[in-house]
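Shown here: the complex without one of its protein chains, the others still in place.
Showing subunit A:
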Amino acid sequence: MNLLQDLTFSSFMWFLSGAVVLLAVVLGFVTYAIYFERKVIGWIQLRKGPNRVGPLGLFQTVADVLKLLLKEDTIPRNADRFLFILAPVIAFVPAFVVLATIPYTSLLQFADLNVGLLYYFALSSISTIGILLGGWASNNKYSLLGGMRSAAQMISYEVPLVMSVVGVVLLSGSLSLNTIVEGQAGGFWQWNILPQFVGFIIFIIAAVSELNRTPFDLPEAESELVAGYHVEYSGFRFAFFMLAEYVYVYAIAALTTVLFLGGWHSPLPFLDFIPAIVWFILKFLSIVFFLFWIRATLPRIRVDHLMSLGWKVLLPLALVNIFVTTIVIELIKYFK
């Protein structure tokens, strides 16, 4: 892009307006992802889902957001006021900032960082601090336990998450997300999901856990911890924790598409006439649907099972995956 050649006021304004448009798109996505999630879960459980507000219930989430906006803002007397206010912001900001490096098509990408993947993981782990702070600053026993549990879960699954994509990095030899997608051109048999199937499975499991979603939503286990780290949060401060979670759904679905499903490339070469962005959106939406589907299907797992799964199964498996990938690369090189 020519815009990237030099930094002038007009190019700066282009970047700014692009970022504002993306923010609007993400907020729109979150609004309808929540609606869609409730609908899908409703259908799976043989209910109708939201259908009262607006046609087909389409304005349900809008109404919910307005309700949250009109709620009184209470900060408990015993809470650490400064950290209590800061925590939702810390949880939300990285969720949005990681989106800067996601490539939608070969031309439509905000920041083509050469350390894109590392940037994603480095920033997304900051959200853990926001959750931990929220739990601590509330000065509430449920919040504290929920926050600690959440932090333990997120750091436990971050290790396999980060390691599961090392195989992808080995195959493409780059951390730039754009380069990783370019390496998957030419049909679905080139996509990383096939040579890196184990990595893909580990990535999906660890990603769902990082998102704190069912079946790994122990931090918010209503039956034992009321609501986890955000017991004391109400109104819009609570909304920002929820927003952060759904922005991460967007980010993880986009990242899975980019890393394993060939990004904007079509599955079969003769389908290339369909615009690249359509392929990206289709793959992205199927990942989002998959996340909602498992939420409706699987029960919450127990906390001790959760920790053992992360450290005793996923971590060794991720390490083995890295070395098997490397050895196969060496063998292919040797026999060529």
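In this text, a contact is a pair of C-beta atoms (placed from the backbone, for glycine too) under 8 Å apart; a residue touches a chain by one contact, two chains touch by 3 or more; residues count from 1.
Note that in this section contacts and distances are computed from a predicted model.
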{"item": "Omitted chain, identified by the protein name its UniProt record gives, among \"MaoC family dehydratase\", \"NADH-quinone oxidoreductase subunit A\", \"Phenylacetate-CoA oxygenase subunit PaaB\" or \"TRAP-type C4-dicarboxylate transport system permease small subunit\"", "value": "\"NADH-quinone oxidoreductase subunit A\""}
{"item": "Per the touch definition above, residue among A:36, A:110, A:188 or A:293 touching the missing chain", "value": "A:110"}
{"item": "Chain not shown: contacting residue from A:215, A:235 or A:267", "value": "A:235"}
{"item": "Interface with the undisplayed chain - residues on subunit A", "value": "4-7, 11-12, 15-16, 19-20, 23, 69-79, 88-89, 92-97, 99-101, 110-114, 117-119, 136, 138-145, 148-149, 151-152, 155-156, 158-159, 162-163, 166, 169-170, 173-175, 226, 231-232, 235-237, 239-240, 303-304, 306-308, 311-312, 315-316, 319, 322-323, 326-327, 329-330"}
